[in-house]
Structure formats: C-alpha cells, structure tokens
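This is the structure I want to talk about, given as structure tokens.
Missing here: one protein chain of the complex. Every other protein chain is in place.
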Amino acid sequence: MLINIAIAIFTLGILGAIFGAILGYSSLRFKVKSDPIVEELDAILPQTQCGQCGYPGCKPYAQAIANGEDINKCPPGGDAVMRQLAERMGIEPKNLEGEEKPKLIAFIREDQCIGCTKCIQACPVDAIIGATRQMHTVITDECTGCALCVDPCPTDCIDMVPVVLTTQNWQWDLNLIPTKNSTER
Amino acid sequence: MSDYVLLFFGTVLVNNFVLVKFLGLCPFMGVSNKVETAVGMSFATTFVLTLTAALSYIVNTYLLMPLDLIYLQTLSFILVIAVVVQFTEMVMHKTSPTLYRLLGIFLPLITTNCAILGLALLNITENHDFVESIIYGFSAGIGFSLVLVLFSSIRERLASSDVPLPFKGASIAMITAGLMSLAFMGFTGLIK
Amino acid sequence: MTTTPINLLSEEQLAEISSGKHWSFHGGIHPQENKQQSSKAIIKDAGIPPFLVIAVEQKGESPLLLVNIGDSVLKGQALTKATDVMVVQNASSSGTVTAIEKRTDLHPSGLPVLSVVIATDGLDRSVEYSRCADYKAQTNTQLIEKIQNAGIIGLGGAGFPTHLKLAHYAAIKLLIINAVECEPYITADDRLMQEHGDEIIDGITVLQHILKPQLIVIAIEDNKPDAIAAIKRALQKKQSSQSANIIIRTIATHYPSGSEKQLIEIITGQQTPIGKHPSELGIVMHNVGTVFAIKEAIIDGKPLTSRIVTLTGEAFRKKGNVSVRIGTPIQYLLDKYEFTPTASQKLIIGGPMMGFSITHGDVPVTKTCNCIVAPTLQEMPESPPEMPCIRCGECAEVCPAQLLPQQLLWYANSKDNSKLDEYNLSSCIECGACAFVCPSHIPLVQYYRIAKAEISSAKQQAEKAEIARIRFEHRAARLQQAKLDRQVKHKQAAEKRKQQLQETNGGEDLIAAAIARAKAKKQATADPSDAPADNKKDAVAAAIARAKAKKQAAAEHSDAPADNKKDAVAAAIARAKAKKQAAAEHSDAPADNKKDAVAAAIARAKAKKQQALESTQINTEINPENSAAIAARKARKEQARLHKRQDLPAQIIDTTIAEPQTIDTTIKASDDKKTKIAAAIAKAKAKKIAQKDQ
Partner (left out) sequence: MAFISSSSPYQRVRRSTSEIMLLVLLCLIPGIFLQSYFFGLGNLLQILLASTVALLSETLILILRKRPILSTIKDGSALLTGVLIAIAIPPLAPWWIAVIGTVFAVIFVKQLYGGLGQNIFNPAMAAYVLLLISFPVQMTTWIPVQSLHPFSLTVMDQINALFTGFTLDGYSVAQISTSIDGLTMATPLDTARNALNSGKTISEIFNSPEYKASSWQAIEWVNLGFLIGGLILLYKRVILWYIPIAFLAGISIFSFIAFAYNPDLNISPLFHLFSGATMLGAFFILTDPVTASTTVKGRIFYGVLAALIVVVIRNIGGYPDALAFAVLLANMCVPFIDYYTQPKVYGRGR
C-alpha cells in the first residue's frame, strides 16, 4: 500500500521534473525582451500632449495603458481612439471619462498680448511663436488644441476657437443632404 | 488508411467537438470576435490538442498502465496539458506578440479548455492507438478551427448589424451557435 | 512633379488600338439620356450680366491679386498672378472691380471663397489679343506658360490645371481626346463639336505639337452622330501629314465611359494601376472643351473667359447650350432662359448622375460648370424611402471600379475604416451607377462620400498627430539639453566662485565645504517637488547669500572658532528652511502658491517692462535721434536679464534680440500700444487679485 503511494508520488514527481526542465529550457529559449505595444498605443493616441489623462504627454499614457491603466482617459481622442485602444489591448470599450469636445485651436487676440512668452513655454508642440514683448501668434496647422496655453496667459487673451470651415476641409454630411432610412438607425 | 480518413472526417464534421459534442465552448464564445484572433486561437488549440493527444498517450501507455496508476490519469493529463499550454504560450509570445495580447487570458485558459482534457480521456475510452490518438487530436483541432473561424467571420458581420439591444453581443452569438449546431446535425449518420 | 513611366504602351499595343480594336469595362449602366432636350439648338451667347463674381481661390489657396477695388478691368485681363500649380484667373468682361471678398462658390458645400466682383459696363472691351500664327516656332515651355496664363483647366468637370497635365510631355505615346460626354442631359461638348470642329482639330494639332504622341484618339459616344460627322469632316479638311495619326473612335453609349480610367480601358484595354497616373502608362487625356480653349489661347491669343453651359430640364422654357462668361451668376441665366420653378424644385450642377444640387441661384458659373439641369418632379422624382440592403449584388454588377458596394455600405454604416480600406473604398469614382440600380433606393454614393471624408480626415489627423509627436519630442529633447547646459553653467559659476573665494580667503576651504553640504541637503529636499522653484531657488540663493555674508563677517572677525562658524551656517540654513516651509504653509494649496508666485513674477516683469518703456520714451523725448540705439541696447540688456531669470529656451532668445528698427517702430506705435498694454496690465492685475481672493 505504502509502496503504491510512493510509486505514485515518485512517478508524478519524475513527470513534473521532466516537464519542469522542458519549460525552464524553453523559457530561456523563447525569452521576450521588449514590449512593442507601447509604440503602437502611442501611435493611436492623438498626440495633443494635453495631459488630460493625468500623464505628462501621450507616450507616458501609452506606457501606463500597457501597464494596465484605463483606456478611457483621452478626451481629445474621443470615442474612436478609445475603441482602437480597446481593440489593440483586447479589452472591452468603456465610457469616456470627460466629454468629447469639437476640435478647437488656440487663437491669440493680438491687441491684448503683452508678449510675456508664458504661452510659448506652456505649448507642448512649439506651435506658438513670438518673443518677449513681441506679439505672439499661433501656428494653426501645428496647434493640437490642448488648451495648455490658456491658463498661463496673464491677460486672458487666448481663446480656443473652432477650426474654420473651408471648401478644403468641408465634408459631405448626411444631415445636409438627408438620406432617408426606414430602419431609423 | 481509409479508417484514418474516416476518423478524420468523422471527427471534423459528424462528431464536431464544438457543435456536436459541445466541448470547448469557452474559447468558442470568447475569442470569436475577430477572424484574426480566431485563426490564432485555432492554430494554438490545434497545436495543443495534437501535442496533448500524443503526450497523454505516451504517459498513459508507458507510465500509468505499467505502473498500474490508472487512477492518476486525470491528474497527470492535466499536468501534461498545463505544460503544453505553457510551452505554446511562450512560443507565441516570442513569435507573435500582437496575437499574444489579442488572445489575452484565453491563451492560458486553453489549459482549462474541456476540449483538451475531453480529448485525452476520449482517446482512452475509445481505445485509440498512438497514430489514431494523434489523428483524433489533430482532427478535433481542425474541427474546432473550422467552426471557430466560420463563427468569427459571422460574428464580424454581426458586429455591424442592427441586432436588438438585449440580444447584442453574446446572446445573438449563442443563437448563432445554436443555429450552426442545427446545421451540423445534417451530418448525423454520415459516418457510422 | 515628374513621373517615371512604368509601363508604357508598346508598339504592338498602339498598332492594335489604331487597327480599330476596342475593349470594354466592367459594369456600367444605361440611364435615360434626355439629350435631345438641348442638343438641337445652336450655341448662343448668354450676354453680359450686370456683375461677375470670379472666384480666385484655388484648392484653398489664395493667389496674389493683381487688381484692387476700384480698378477698371478689361475682358481677358489677368486678375491674379500665376504660381506653379495655379492658373491665372482672367476678367471675363470689362468693368470695375467693386469688391474683393468671400462669396459663395459653385461647390456642393455652398461655402464662400475669395472672389473678385466686377460690375460690368456692358461694353465688353477686351485687352488686345495677340494672334500667333506660327506657334510651332515656340518652345514647349513657352506654350505651356501661355496655356497657364490663359487660365485653362480641365473643362470636363474635375478642373485639373491643364498646364500640369502637359508638363510631362516627354514620354507620351497616346493622346486621348475625351468627347464621350456620357452623362445624361449634357450636350455642351456635342454642340461644340458640331459647330467648332475645325477649331477642335486645330487645338489637337497644338497638343500634337507639344506632346508629340504616336497616336491620337478622339473618343465619341455613338449617340452623337452629328458631332462625329462634323469632326470627320474637319479632319478630312486637314488632310496632311499631321492628321495621319489621328483617329476617331466611336464607342458604345455606356455610362460612365467618359470617366478617365474607364475611357482608357475602353480605348487601350489597360487599367491604370491604383495610385498611378495615366501618364505613367504614356497616356494623357484631354477634354474636347479644353482642346478648344487651348486652340483659342495659343492661336488666337484669347484667354479662357467663357465656356459652354447646357441649360436643360423641363423647368427651363428655353433650353439649349449657351456660351457663358465665367463668373456669371446662375440666377441671371435662370431669369434669362425663363426658368419656371415647380414644386420641390431641384437645381443640379453637372449631370444627373454625378452632379450636385445647389440651394439658391446666387452662385457664379465656374470653369467646370458644364450643365445646369432644372428638372421637374415628373422628370426626376424624389428618391423613395431607403429600404434595408438585401445584398442583391446589382451594385457590384454595375460598378465600373469592380468594387463590392454592398459590403462597403455595410462597413460604412458601422464606420469600420480599416475594412473600408480593405475593400478599396478609395477606388470609388462616385459615378453613381450603384445607387442608380439599387432596388432599396439607398443613396450609396452619399454614404461613400461621407466615409471617404471621414477616412481622409482621420488620415490627416493621424499625420498631424505624428507631426505633433515629433515636435513634442524635439521640444522635450531641447528642454533637456537646455537643462544640461544650465547645469554645466551653474557648475562653472560655482567653480569660479570657489576660486574667487579661495583667492580672497587664501585657501580657506572650510566654509565652502559647509555651503556645499548645505546645498546638497537642500537639493535633497528640493528635488522631490517639481515646483518651478524660482521662488524656492530665490530662497536658497538668499540663504546662501546670507551664509556668505556671515562667513565674510566671520572671516573678518576671524577670532571665532570654526565650530562656531559652522553652527552659524547651520542656523542660517535652518532659518532659510523654516522660511521656505512657512511660505509653503501659508497658502493652503501648493498650486495656488505656484500661481501666486508666477503671477507675482509676471507683475514684477511687467513693472520692470513698464519702467523700461517709460525710460525709453523719456530718452526719445530727450534725444530722438539716438533713442533707437539706446532703446535697442536697453532692450537687449533687459532680455539678457530676463533670459537669466526665466531660463528661456535658446530658440526664443535668438529671435528676441530685436533689431533697432523694430524697436523704432514699437516706439512710434507706442502711444497707441501703451494704452493697450496698460489695459492688459490692469487686466492681469485684476486676474491676480481674483486668484488671490480664491
């Protein structure tokens, strides 16, 4: 009886040891060094560098997501980015934290700018040019609409304005030319 | 030879593990959202099934039977399965990190996939020899892959259809699986 | 823009083409043509409207204007300057420029673009046209420039600048003249060919001279027998070595055979590979209207000032083709040709398959406007309500791009952009064949346009994000570099101080060591908080200064033992620390503290600036001649100081060192500016107070 138990334990032990050795070898053989997912996540993020997620820029947030941070903390990216992140991470989409706003860009009212360079220092993408005591201006093509320059301005001369609609960025619209839909999607 | 062919088609179509035997439903529901992941899961599961079939046969025939340790079958098979799955996981992490992440928890969960243990035990109850065991394992994997890939391509289409809210997601997938199972009933009696 | 020919037509292929063989394309439809409504009457002049609105913006870019408000202009006078991609816009009648402003453009969006408004004088005086009988003496570059200056763009619909199309004349083997006009209702090209066959052949000869193709094919649909006959006659008249390689190809009426890619497939049997330009196959295509305009520009010296527009549809009493001056308001045409609106009237620009609707007549005719359809409800009834797609596949059968419209619709509805890409949505030419046949009346084209716009905006956003990321990373790197530089500088300064100290103190090292220790300690406490430690640093500096003073005192009094000195330094440090803590504690939130500090700094900076300004002004008053130089020097000094204080990034400093001239202008404008600045400062102060109150 006892010998049976001993045989059983011994057999399983041997089996376990063999398998353990195989696994140990393959864990060395198939070692994975870096995690490319951070780069991929960073590519999905809108790169506004606005810090609304609580991280100082998009890359740190991408890193944080890879480490298990929530994917719903990027209001500039909106629902679309969140869904991409969810798909990429293989997790369920969540409701966005904070609300999605229409795309805005910064605009400096010239007559009130005193040339303090505060906004220049605040801009994460160097989209404001100007010099001390010279009027500053926003390069509209480069502005990401992060609004980080609004608060530092001592004279409150920076407004966030919607992007001007031209024939170039105009889009066909289902509402403009309504399509009737019997299933009321 | 024709026996093997019959065994293969019988296992893929007539006694399909998922739709007829209802084994391995967890990954069938879990990773069928996208064809890409389904294909990855199919490969992983087929690989695990085949390897497990071979290993469990060896363990059973050359270790447990001679030592009269049949009562340890379940225990040692689970050990075999766990090792194979771990191994697969490592290989996959190395070769395809994207797929590794997409499969997520379902990859280690292959361990607890009843299809695998079911296969090991069925191999013994059906008295399959070594080659038969491997063919059985492989064809079970192919059968699983077939329906998983078809199911996932259906679900991709379902994702953008106007399903009533209470039936969105898993519930319509269940209904679809049921209908697929109905269709597979047509193969009954094909191979006796 | 040069393109490398990848897959030029071979001699055999060209021989096959000229032998009369022709091909067909996938799909296509046969809509009701309704061309007889307008094809019978000869082309009339639409007359001179009271005012012309000539849009000068091209693809979102405003060119350099050559006229000002109030200038009188002549017909054919250039309004804008040509740049490499843009063509010249010419005045289409004589008169006075009354406005240069944004006006609604002939575009489905109905958005305004920069336009020149000319009040016509009814005289239609034109600039002197210089006829050029022997254009063959001129180089290609000269001819192409002439075409650009004549303002010629593709008149078929897309409006691609013609000079760009002619630019790669090097490897053209086949020139196709597109006279297909496959859209229902439109007969502008048809009439043009019937009445101006000779001029068209002349235009073709001009193109032949520029491009030197081996073969020229004039493609005409078989529903225009009169036009075919006219062109044939004109070609026979030309019977010479020139016309030897010009052939007329009659093709079956089959919409959308007039689309560039489909026509190339009909004529050559080749498909233009995705992402490639036909010129890479050695093929170039020009619309027959464009050819006519080229003839006028090169031989007659006349720029493009008018085009032929088909006015058709049952709601027009007088239908037909008219020659309309570019910029003529559509309302003028509607009134003149007795447009009688009916219930739920539509007004379609272009043909009924690919055109777009406009909501009012207050828009000008542009160079690409080939047709205005005003159908009655019986002619083109409202589309019945959309039904669900039953995947019947009719759309895939007719799609000339061989797409799967039913799948595209499915993914457009679920906004699955990657799938749309996989199913090649970008290859859709928006011909409308799919929507034409759809039994569920789904406006497929509309869905695709929206999806395309969404994809392109997503792409743009991704590109923008990439640029933003690069800029952010560069900035971070620069800041890091600046920080390192600063550290090096500080270190150097510290070394210097130490040396000085050693010199003055004769090797008394003890205190320096103590300071170093104190510094280390402070850094340890200061490091964890990221606060912009101007204020902290100040405090630290103060403490150090105090410590220094003490040390000096101690050195002077040198009877005090070293231990004592150390104690004193420690005490000073302790005091400094206490002070700092107190400062930190006295405001509840650290952020407020920071803000206060920043605000205070700003206020200080401002006060300084104002002082500087005032002094500059005093200087100006005293010695106006020298003032600029003085001001500049002062400004530089000020900037240097600010630079030290605020650690500005190097890039900004570069631009800040202002030239005297700029300062000069600032001073001149200062009266006006001063009040503004004062207001701004007041505002800043108010803000500060408000923040403090919070």
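Structural remarks
By letter and in written order, the chains are A, B and C; residue numbering begins at 1 in each of them.
We adopt the following convention: a contact is a pair of C-beta atoms (placed from the backbone, for glycine too) under 8 Å apart; a residue touches a chain by one contact, two chains touch by 3 or more.
Every value quoted in this text rests on a predicted model; they were computed, and no experiment measured them.
Per the touch definition above, the residue from B:V5, B:M65, B:V131 or B:L179 contacting the chain not shown is B:L179. Residue C:K261 is the one among C:H22, C:H196 or C:K261 that touches the chain missing from this view.
The chain not shown here is touched by just one of C:K238, C:R391, C:R475 or C:R497, and that residue is C:R391.
Considering the full assembly, C:P184 is the residue among C:P184, C:G197, C:G258 or C:P364 that touches the omitted chain. Hidden from this view is one chain, which touches chain B at 35, 149-150, 153-154, 156-158, 161-164, 167, 172, 175-176, 179-180, 182-191.
Interface residues of chain C facing the missing partner chain: 25-26, 31-32, 184, 261, 265, 271-276, 341, 344-348, 350, 352-361, 373, 375, 380, 382-385, 387-393, 396-397, 400-404, 406-407, 423-424, 427, 430, 432, 435-441, 443, 445-446.
Basically, only the chains that are shown with their structure count from here on.
Chain-to-chain contact here is organised exhaustively, every possible pair of chains being in touch.
When every chain is reduced to the mean of its CA atoms, the largest separation from chain C belongs to B.
In terms of their C-alpha centroids, the spacing between chain B and chain C amounts to 55 Å. Centre to centre, using the average C-alpha position, chain A and chain B are separated by 37 Å.
Look at where the CA atoms of chain A average out and do the same for chain C: the two points lie 27 Å apart.
Looking at chain A, residues 183, 185 sit in touch with two or more other chains. Multi-chain contact residues of chain C, defined as those touching 2 or more other chains: 413.
Contact residues on chain C toward chain A in their complex (touch as defined above): 57, 59-60, 105, 107-109, 111, 113, 357, 383, 385-388, 413, 442-443, 446-447, 449-450, 453-454, 457-458, 461, 464-469, 471-472, 474-476, 598-599, 602, 605-606, 609, 635, 639, 642, 646, 648-649, 652, 655-656, 658, 662, 676-677, 679-681, 683-684, 687-688. Considering their complex, residues 410-411, 413-414, 416 of chain C touch chain B.
Chain A makes touch with chain C in their complex at residues 42-43, 45-49, 57-59, 80, 111-114, 116-118, 120-121, 124-127, 129, 131-134, 141-142, 144, 152, 154-157, 165-174, 177, 179-183, 185.
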